[in-house]
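Missing here is one protein chain; the remaining ones are kept as they sit in the complex.
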Amino acid sequence: MSTESALSIRDLRVTFKTLLGNVQAVRGVSLDVQPGEVLGVVGESGSGKSVSFLAVMGLLGRNAVIEGSAKVGDTELVGANQRTLRKVRGNNVAMIFQDPLSALNPVHRVGAQVAEMILAHHHGMSKDDAAKRAVELLDIVGIPQPEQRARQYAHEFSGGMRQRVMIAMAIANDPKVLIADEPTTALDVTVQAQILEVIDRIRKEMGTAVVLITHDLGVVARMADRVQVMYAGRVVERADVHSLFHQSDHPYTRGLLASQPTLGRERLSPIPGAPPNMLQPPSGCAFRVRCAHAGPECAGAVPELIQVRRTETACVRAQELEALV
Amino acid sequence: MLRFIVRRLLWAIPTLFIVTFVVYCALRLATNPLASYARANPRVAKDPEKMAQYVETNGLWPGFGGYVRGYFVWLKGFVTGNWQVSIKGSRPVWPNLKIALVNTIRLGLLAVMVSIPIGLSLGIFAALKPGRLRDTAVNTGAIIGFSVQPFISAIILQLFFGVQWAKWFGEPLLPTSGLYPPGHQGFDPVLMLKYMILPVIVVSIQSIASYSRYMRASLLDVLNSDYLRTARSKGISERRVLVKHALRNAMIPIVTLAALDIGAIVGGLIISEAVFDYPGMGVFFLNAQSNGDFPELMPWMVIITSSVILFNLLADLAYAWLDPRIRLD
Partner (left out) sequence: MTEFQELNHVDPPADLHHDDSIGVLQTSLSPKRMAAKRFVNHRAAFVSAIVLTMIVIFVVLSPITTRYGINESIFKAEAGRPNQNLAPFNLAWFGTDGNGRDLYSRIIYGAQVSLMIGLFTAIGSVMLGTLVGGLAGYKGGWLDDILMRVTDIYLALPLLVVLVIVRGMLANVEWVTAIMGDTSSVRFLVILLTVVGWMGVARLIRGQVKQLKEREFIEAARALGASSSRIMFRHLLPNSVGQIMVALTFAVVGAISAEATLSFFGFGPDAGSGMTSLGLLIRDSKRAVPPGYWWLVVFPGVFFIILSLCINFIGDGLRDAVDPKMQQEVK
């Protein structure tokens, strides 16, 4: 399976060295994304979902220590030198970010920013050709009057249009993997749907593997083929999207589902408590301090993902809890 | 753009009126021109008729109404070129003021040419490795630079390069006062440059300190921005990330700052000019002030404030030119 993966991550660990101590933001994450597939990565703020992928791209600060393995095709990215990373970034793996206004350079024309992405990986190409290609890309992502718009600046665009620019930039070199980090969080609901549509169309047409990082389960339900749920720097549950929504076995995933508003349900049940302090993550299962079903066995070893019913779940009591549901 | 410039220039006119009026009142209060005139010309002071005449021609009436009327008398003379003459010896003011202005601009521009490149390089050097030794070194150096007051560095440099050097090696390494050796005639840029070395160092110490701090802060801001992360995610070279994205954006506030800084040159070098006896605006001000010479001080202040207002406008224009988010109309 992993041989054909577009992106394959094994036991990724990210630690930030800070004034207060070492923050263990990611503590052993593994995943595979296949071409043409959408993998949803879900979790609360600080669960390590964005950090994992920024680490893969080599975009974290100097204070981040990254261990494990992340491969795009045959290229190992963890510990790779800058030259290797540069060849992969924007070429094999492209990323779009949460806030397109701050993610675009305010003083460069939009078209030039897209063209820069093309030129970075097509060394022989002339600037004029790159500019023409940039206009085509803006057209592909659905920006009207792309020729005029290419000459404008980011602040002259609406939020949705800016995100389209980011997508145009990301797909410029036909990447194998597109990492979308909360691509719709900063946008209006109606615009959200349009942006998701653009991403979906590109996946279909170009066969791109998409990693969709979000805390919005609605987005996941709509877009993803498979889902990984992250908590406190680890994957706690993994399944295809249907199984996850209907037969999840991890108490945290269930808590997340129960805290989502749904038509017909009268009360939301939020998960009590707050995410743990990643300076000193709790022993055993990190969720046990907030878990209604926690027992003494949960404080033991850190639970690994095991197949329970239709999902892979990192919960030592998953088998027992099955009976309770 | 043109409309903005015209509008701002039109705005500058009332601003100048208000500022010069405030300055006029402040200077009249501070220098007491009539008493100063009497002090400088004891023989005239004995003649009440001549004193009354002096009050009338120069508009030195007392009271607020007198100040307002006096301001317009002064303004009319100033605009039409009939400037009031100095109280001592009734000399015209402009010839000396012009020489002082040229000398100060010369010194100031030289200091700017020295301190901006050095300061900015240090700031960039520090920001590229925040928290590391070089960053701490530049930061600490900048604070030391701030703490070295110009009058202290000036006299220590004078002592070292002038007096002590002469004691050790027979003659001073660098001249420590004036613009030329006494009795020198004509224009000699090389000789002048030699006389300007020490004053430029004194002015540059604090300037370099502040440019390095601003540059560091501005660049760090940009380096931590989302769009720089986007730029890195494109796979372009680190050099291109730094030059095309980081530095281009970080320079916007620096250019504005530099414009304001250059505008402040004409009145801002008083201390080093005074210590090194450099015949510029600062020495002109101190002499006029000690004589209570209102007719000399007033044009001096007008030049200072006009320069500040003009360079404010230039700073705004530079900002708009560099940052497409700023719209001028």
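A and B are the chain letters, set down in written order, and residue numbers restart from 1 in every chain.
Here is the rule we use: a residue touches a chain if its C-beta (ideal position, glycine included) is under 8 Å from a C-beta of that chain, and two chains touch if they have at least 3 such contacts.
In this text the structure is predicted, and so the values were computed from the model without any measurement.
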item	value
For the chain not depicted, the shown chains it touches	A, B
Selected residue (touches chain absent from view) among A:Ile9, A:Leu54 or A:Ala154	A:Leu54
Selected residue (touches chain absent from view) among B:Ala26, B:Leu193, B:Val243 or B:Ile326	B:Ala26
Omitted-chain contact residue, chosen from A:Ser126, A:Ser158 or A:Asn277	A:Asn277
Positions on chain B contacted by the hidden chain, ascending	19, 22, 26-27, 29-32, 130-131, 139-140, 143-144, 146-149, 151-152, 155-156, 158-159, 162-164, 167, 264, 267-268, 270-271, 274-275, 285-286, 289, 301, 304-305, 308-309, 312
Interface residues of chain A (partner: the chain not displayed)	16-20, 23-25, 45-46, 48, 50-51, 54, 60-63, 233, 274-279
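By definition in this document, only the chains that are shown with their structure count from here on.
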item	value
CA centroid of chain A to CA centroid of chain B, Å	54
Contact footprint of chain B on chain A as seen in their complex	54, 57, 59, 82, 85-91, 94-95, 97, 99, 102-108, 116-117, 120-121, 153, 155, 166, 169
Residue numbers on chain B that touch chain A, as the complex places them	225-227, 229-238, 244-245, 248-249, 252, 322-325
